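Got a structure for you, questions after.
Excluded from the complex is one protein chain; the other protein chains are retained at their positions.
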Amino acid sequence: MKYENLPWLILFLPLISAAVITLFTLRSKTVSSLISIGAVVAGFVMTVIFVNANGMQFSGETSLQWLEIGDLKADFGLKLDALSMMMLFVVTGVGGLIHIYSYGYMHEDRSMARFFACLSLFTFSMLGIVLANNFLMMFISWELVGVSSYLLIGFWFEKPSAGDAAKKAFIVNRLGDFGFLFGILMVWGLLGSLNFSALQNSITANPAALGAMATTAGLLIFCGAMGKSAQFPLHVWLPDAMEGPTPVSALIHAATMVAAGVYMLCRSLFLFNADSLHVISYIGGFTALIAALMAVQQNDIKRIIAYSTLSQLGYMVMTVGLNGPTPAMFHLTTHAFFKALLFLAAGSVIIGMHHEQDIWQMGNLRKKMPITFLTFTIGTLALCGVPPFSGFYSKDAILAQAWEQKSYLLFGVAVFIAALTTFYTFRLFFVVFFGKEKSDHAKHAHESSLVMTLPLVILAVFSFAGGFIGITNNYGSQFVHEHETFSAWQQFAEPFHNPFPMVCGLVAFAIGFFAALSLYKNATSDPLPKKLGGLATLMKNKFYFDEIYEATFIRAHDFLAAVADWIDRWILEGAIIGAIRGGTDLSGRALRLAQTGNLQTYAFLFVLGVALLLYFVLGK
Amino acid sequence: MEAINNLLSGSNVTDVLFYVFAVLTLLCAVLVVANPFSRNPVTSAMFLVLTIISMSGLFLLLHAFFLAAVQILVYAGAVIVLFIFVIMLLDLKEEQRRKIKFFGLAAGLVSVGIVVSIFLKSLASIQPNVAEPALEGETYALGKLLFTHYTLPFEIVSVLLLVAMIGVILLSKKKLE
Partner (left out) sequence: MHIGIQHYLAVSMILFCLGLLGVIMRRNLLVIYMSLELMLNAANLALVAFSRFNNKLDGQVLVFFIITVAAAEVAVGLALIVALYRKRQSAHVEDLTSMKL
């Protein structure tokens, strides 16, 4: 392996950048942002150099011993293979573009330097997850990602809603991480190692190594992914996380962090047995379905995209559960491109609309913001799976996987979700860019600056071409050993190998598109609530998940807290501490009597003491 | 010297002398602590002098000639003079005879009881030395031991005296404004 030390540099540059910004350049917006952007762009360039030197098809590790406590040997090591390389490209590439975009988007913000410090910290943590060669290091980075996500969601902490959203995201993630940690400990206890390669070898050597705990361990580890990738029932934090700045939504809550769960599942796929995969696939499918239904009735431009993200994440998790890591990672990559694109374009719209996010205040923006419109269109088409956009290929791979695994229920759900996706995306598309201007802001909207539109254009190119530039080849070699390498043309024609899922996907698109066209072309208000009635209210209120949690878990939590408070106040503080304090006080008062202040009493006691001492030394 | 040595060798004479000095010492000590005729501290101090002088007699009987001399020089000559001097300086009135407190009496008796019991206990474990003691507390031998084996403590004691001197000066000096 050439340039073995380069990945270390890629990993630590953002951390150094975060440290430098925090310690030295917090006063200068420009210097801070340039440092941060420089770190991630340099990371991307180094990734290109590294992959050029080694090729995509290799596998290696480089590690330092970090600590050794008894049986626990923890390495600080990097796993370098096709999987981590592709993720490296996504994180540094898409991340880099979003960094550049942020320079334009955040330009007016007072705390821009702090923003970039957090962004760099996030990039470091994310790279840590991607490159980790063992569960411990992954978990540490996992938590760091949680922290930086907290910092970034709550970036505008003076807004109470942002602070609440940050707390919610962090706490919900903790719930998942709790399970994840348990799963890691269980795996370590049963297999005696945390290193991915070592674990894989021992599972391959003895498939029953996990024994009866296999399903439990698998599901506990999946808990981690459930939190990070916002799967039902822990999905509630992701929509609220849109309180953060839009580039954050694009970077963390669309392209990278939420994908970490899916990545982790693929990385440790060997740990899951058939039962746990089954559960995973159904949770993924269910999440995708409810998220898509919720998206249909949202009016906030970012929230629609957020629910769409949830739904697509559900897709990926479902695919992993259907034993298809290759299509899942493929969709993850293309999704990173087009979802980041959609978010950034939405951010551009929001800036153009002077921070108005309600789609029913927009309209007819295609003339005011041509570049944004064009790139948003490409993102929409990719998300809806229109050939030959990247989304078409990855979505088709997912549908084909479901079909081939003979999981017809999930296949049906997936096709239905595809139709829903098309419907709500085009609803957004028509309402925002077509029809009449519905507010003054929309009339005076303007195109964003070059620093913001350039990343949009680059991402648009990848959203278009991501399907046939060889992404599957790279992932394929990771998971299937006798994988044949396709040429570009073969990749282009790949969906035709299995025409039925492809036809289903296209029909779903057509249904969704025409439904949206008939309902929302030139609409000034949403006609759907009248037609669907109660169902629409249900969708609009996100199936009342927040309210249900409020009524059950939070109530229960409050009750427990009250009990704990009572115990603390009356038993710990009242009884135990009170007894100790009272006892000390009482004995103090008693002993005070011995202090007569009379010299001769002291002399007498002195004699007694000496006598006692002599008795013990000589008398016995 | 020869004459005293000969005198001391005679066992009967020394026995008688021991009892004389011992009784004198204890009697004077009683009068130091509790004089039924006078409550004046000066009287106590004077009886302390007598105690010390008769004790140096005991020292002589134990052949500790140098210490006997030092005892009289330091105690009778210096310490007691200091006491008297301070008593005069403070101009203490003859104090009123006060009632002995019950607690004080009890504490004193308990303490004495303890000391006596320790003494009796240790006395029981003494093995009588059959051989006649032959040690001569000659000044020469004592000086030799002091300046060879005990050089360091000797020097430290000199420092202690210096420190005490400085301390006393500081303590008794009136505050400088």
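Labels A and B are assigned to the chains in the order they are written; within every chain, residues are numbered from 1.
Note that a residue touches a chain if its C-beta (ideal position, glycine included) is under 8 Å from a C-beta of that chain, and two chains touch if they have at least 3 such contacts.
All values derive from a computational prediction rather than experimental measurement.
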Residue ranges of chain A at the interface with the undisplayed chain: 592, 595-600, 603-604, 607
Chain B, residues in touch with the chain not shown (by the definition above): 11, 14-15, 18, 22, 25-26, 29-30, 32-34, 41, 44-45, 48, 51-52, 55, 58-59, 62-64, 66-67, 70-71, 74-75, 78-79, 82-83, 86-87, 89-90, 92, 95, 98, 100, 104-105, 107-108, 111-112, 115-116, 119, 123, 126, 128-129, 133-135, 137, 141-142, 145-146, 150, 153, 157, 160-161, 163-165, 167-168, 171-172
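Quick note on the criterion: only the chains that are shown with their structure count from here on.
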Touching residues (chain side chain B, partner chain A) in the complex: 103-104, 107-108, 110-111, 114-115, 118, 121-122
Residue numbers on chain A that touch chain B, as the complex places them: 600-601, 604, 607-608, 611, 614, 618-619
